[in-house]
Structures are given as C-alpha cells and as structure tokens.
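A single protein chain has been omitted from the complex, and every remaining protein chain is retained in its original position.
The block that comes next holds chain A.
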Amino acid sequence: MYAQMVETGLKNVRTVDDMSEEERAFQERIDAGIKIEAKDWMPEAYRKTLVRQISQHAHSEIVGQLPEGNWVTRAPTLKRKSILLAKIQDEAGHGLYLYSAAETLGVSRDELLAALHSGKAKYSSIFNYPTLSWADMGAIGWLVDGSAIINQIPLCRCSYGPYSRAMIRVCKEESFHARQGYDIMMALARGTPEQKAMAQDALNRWWWPSLMMFGPSDADSVNSAQSSKWRIKLFSNDELRQRMVDQTVPQAEFLGLTIPDPDLKWNAERGSYDFGEIDWSEFHNVLKGNGPCNRERLRTRVKAWDDGEWFRDALVAHAEKKQAKKAAA
C-alpha cells in the first residue's frame, strides 16, 4: 500500500515460547485491544517495523505531491486549481502527521528524510508513474486516494496509539481527495468525446498500478503474519485489493468507462469480482527504481530539500539571535 512489503526482520512469527515475560505481557495487551503508547515497553522488532512502515507511509505522502504538482499551473479553471492546491497541501500535512508519529519511536524527522533522499528508504510504487493529462488528476484522486482510504481506515484501529491517531486525522481529510478526483472524472465523462477519451485513457494507465499498490499476495508472508499479530496490519493485501475492485467497478460503470481488464467479471458465488493477473514483474521493477519516474521524483525531492537549506538555516539563525538578545536583556 502506501507502505509496501514492510520487513519485520523476523524469520518466524513469534510464538508464546519464544517470548520473554515482558513480550508476553505486551502481546496480551495487543490481543486485548489496548493501545501501545510511545513510552511503553515494546519489542525492538515491533519498534523497528513501525518506524519502517510509518516512515514509508510518510514518504509516500510527501513524494505523492510531486505528480500532482505537475498540473497546478495547468489546471483547467481557477476553482480546479484551488482544489488541487488544497489537496496537495493536505498531502504535506499527512506526511507531517506521520513523521511526528514515527518520531515518537526514537528517530528524528531529518534522519528519516535523509534516508528518503539517499534512496535507502522506499515510498509507494504508485508515485513513480507520470501524470500525462489533466484526467490523471481525476484518476489519482479516484483510484489512488480511493485505495489509500481502503488501506488506512483499518489502520485507525492499529495497536500503536500515535500511528492510529495520525490515521484518524488522515482519513477524515482523505475522502475529500477521492471525491474531488471522481468529480473531475464525472466532468470529463460527461464532456466532449475527446474529454471522455481522456478519462478512459487515464483509467487505462492508472488501473493496474493502483491494484499493485496493495502489494503482492502476502498469504504466505512471515512479515505480514507477524504484523497482523502485532495489529499493525489488519487485513491481507488480497482482501484489501478485492475490496478496491468491488467498490470501484460500479463507479466506473456509472462514468460509462471501461476497466482495462478483459478477465474482469462478477462472480455471484463469491459475491465479488474476479479479475485478471497482475504483472508483478512491473511492480518489482518499479520498486527496484526502474519505474518511469523514479529518478525524476527523487531528484525533484532532493533539489527542493537542498534549495531550501539556506532558508531553514536562516530561520534557525534568526531564532538564536532573538534568543541571545532576550537572554542579554
């Protein structure tokens, strides 16, 4: 998802016999639905996994601003431009909530950003695809933010207090993102044949990458099994993906657009849609850094950070000068 294939560093799911007394008490609290807070005792692997998961999530929010930034100056109307700016500002806010949550685990935001900028930390594969037309702003809000909501709503109930509270804030704001996207798609789908074709083209390009966002099947993954036990992952990748397909197909039908999957078909027995094979080689290739925009995204991000350095430093110098004056007075 926004955090894909998060490592726990463990080879096997921890059993009661592996656990120390402290760890057993910790697991019992989680099983009882009691939130873990920053200062509570926690196993090192839980802490490290959460740092990875939350920072990856935060990085995705921050890098996720870049594909949309591409269209701010070219939005079709002032109203659409204001809405897009507000959405992008929300993404920055979501990144900040999440960095704060990660910082409660004993890492600093600047350390996490340094890991992003060096290419060591990952962010969601989805943001390495280009935004070629205005319709992509619609498809991203509808499909990408739609998928994010499906992933994030369960995380509001996750075991780590600061993460769950950040998710609650994010989810409250996220449905604006999905709706403004669908609104763009509706306007295009009801427009001229060329506009409708733009909407269809955007759906064609974003559909499969959106399904890949949930990550490969994790039915046999030790990392996922351990994360579920810790309640920092509440549903499997396949369950969440199925939910996304089931809720999105009728929305596409309403728009009069076609999902680009010849194998997509309603399965009355399962009460769900069956859908075609996902090209996981593409996903792994994007994760490895070879997606269409990986290099450009990172370059833009690093440039923004480096170009802003003199300003961040100036603010510190100003604060120190004021402080010194106050002390002298």
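Convention: a contact is a pair of C-beta atoms (placed from the backbone, for glycine too) under 8 Å apart; a residue touches a chain by one contact, two chains touch by 3 or more; residues count from 1.
By our rule, contacts and distances are computed from a predicted model.
S.K.: Report the protein name recorded by UniProt for the chain absent from the figure; options are "1,2-phenylacetyl-CoA epoxidase subunit B", "Electron transfer flavoprotein subunit beta", "Xanthine dehydrogenase family protein subunit M" or "ATP synthase epsilon chain".
M.R.: Options "1,2-phenylacetyl-CoA epoxidase subunit B", "Electron transfer flavoprotein subunit beta", "Xanthine dehydrogenase family protein subunit M" or "ATP synthase epsilon chain" narrow down to "1,2-phenylacetyl-CoA epoxidase subunit B" for the missing chain.
S.K.: So which of A:Asp31, A:Asp110, A:Glu253 or A:Glu296 would be touching the chain we can't see?
M.R.: A:Asp110
S.K.: Using the document's definition of touch, tell me which of A:Lys11, A:Lys39 or A:Lys79 contacts the absent chain.
M.R.: Final answer for the missing-chain contact: A:Lys39.
S.K.: Go through chain A and note every residue touching the omitted chain.
M.R.: Output for chain A: 37, 39-41, 86, 89-90, 93, 96-97, 100, 103, 108-110, 114, 165-166, 169, 173, 309, 312-313, 315-316, 318-319, 322-323.
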